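Before I ask anything, let me first share the structure, which is written out below as structure tokens.
Removed from the display is one protein chain of the complex; every other protein chain stays in position.
Per-chain residue numbering starts at 1, and chain names A and B are given in the order in which the chains are listed.
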Amino acid sequence: MNFYSIIAAEDPSLSHHWLFPEIGEIIYGGLASLIIFGALYKFGWPAAKKGLEARTAKIQKELDDAAAALKQATSDAANIRTALGDVASERARILAEADAQAAAVLTEGRARIAAEVADMEARATAEIEAARARSGDELRAEIARLSAAATTDAVRAALDERTQQELIDGFIAKVGAGR
Amino acid sequence: MSELTLSAADIAAAISKGLDGYTPSVEARTVGRVAEIGDGIRASAVCPTVRSTSCLSLKTAPWV
Partner (left out) sequence: MSSQQITAYVTAMFEIAVANDVLATVEDEMFRLARAYETNEALRGSLGDTSLPIERRQKIVEQLLGGKAHNVTVQLASMLVGTGHVSLLPQVADALVKRASSEKQLEVAEVRTAVALSDAQKTRLVDALAKATGKRVNLKVVVDPSVIGGVVATVGDDVIDDSVRTRLDQVKARL
């Protein structure tokens, strides 16, 4: 029951300062620490250094890569810009060509339409003239026909029985005379 | 010999007497009728007042 208290219990006469360790402990402790630190420094430090250097190099490389990429991108952008410039000029050229063609077609069309209109006007004038002439002719023919009909009726009315007989007798006489 | 004279009055009288009492019966008779097929009306390129059917025929031209 008091095994632990036995082990834990120290000689009450050897109680030391509450903060500072005993001399023997300081020496052993200090020596051990020195050994360990020495070993660490000897073996550990290069590796650590290498690791640090490697990391530095890696970061540097990344920075370099980034710089290179930036440079490349910049040059690419420049290329694209020139290409765009070409495209823009090309487009402008095509548009200009199209405009010129359209203008040509337009003038040609206008000229053709003007010619057609002039032609139609000429034909219309000619037709009107012809119609006028025709109507004149038709009127004259109508008048002639009407007057002829009137004449026929007048003559018919004028031919009484006696005149008819005279005509017939005259015919017979003419024919009989051997014409 | 006296000549045969047929005046218009004679003719009319004869026709009416001939048709006296005649009632035309309703018979079934076939009446022929020619169905006009309007076709092939080529509308000109400018069709201002052409019927819609003519314009339609242009659209369905088989040159597509």
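In the analysis below, a residue touches a chain if its C-beta (ideal position, glycine included) is under 8 Å from a C-beta of that chain, and two chains touch if they have at least 3 such contacts.
Source: prediction; values computed, not measured.
Undergrad: Taking the full complex into account, what residues of chain A touch the chain not shown?
TA: That gives, for chain A, the contact residues 144, 147-148, 151-152, 155-156, 159, 161, 163-165, 167-169, 171-176, 178-179.
Undergrad: Considering the whole complex rather than only what is displayed, give the residues of chain B touching the chain that is not shown.
TA: 1, 3-6, 8, 10-15, 17-19, 22, 24
Basically, only the chains that are shown with their structure count from here on.
Undergrad: Just give me the whole-number Å value for how far the CA centre of chain A lies from that of chain B.
TA: 62
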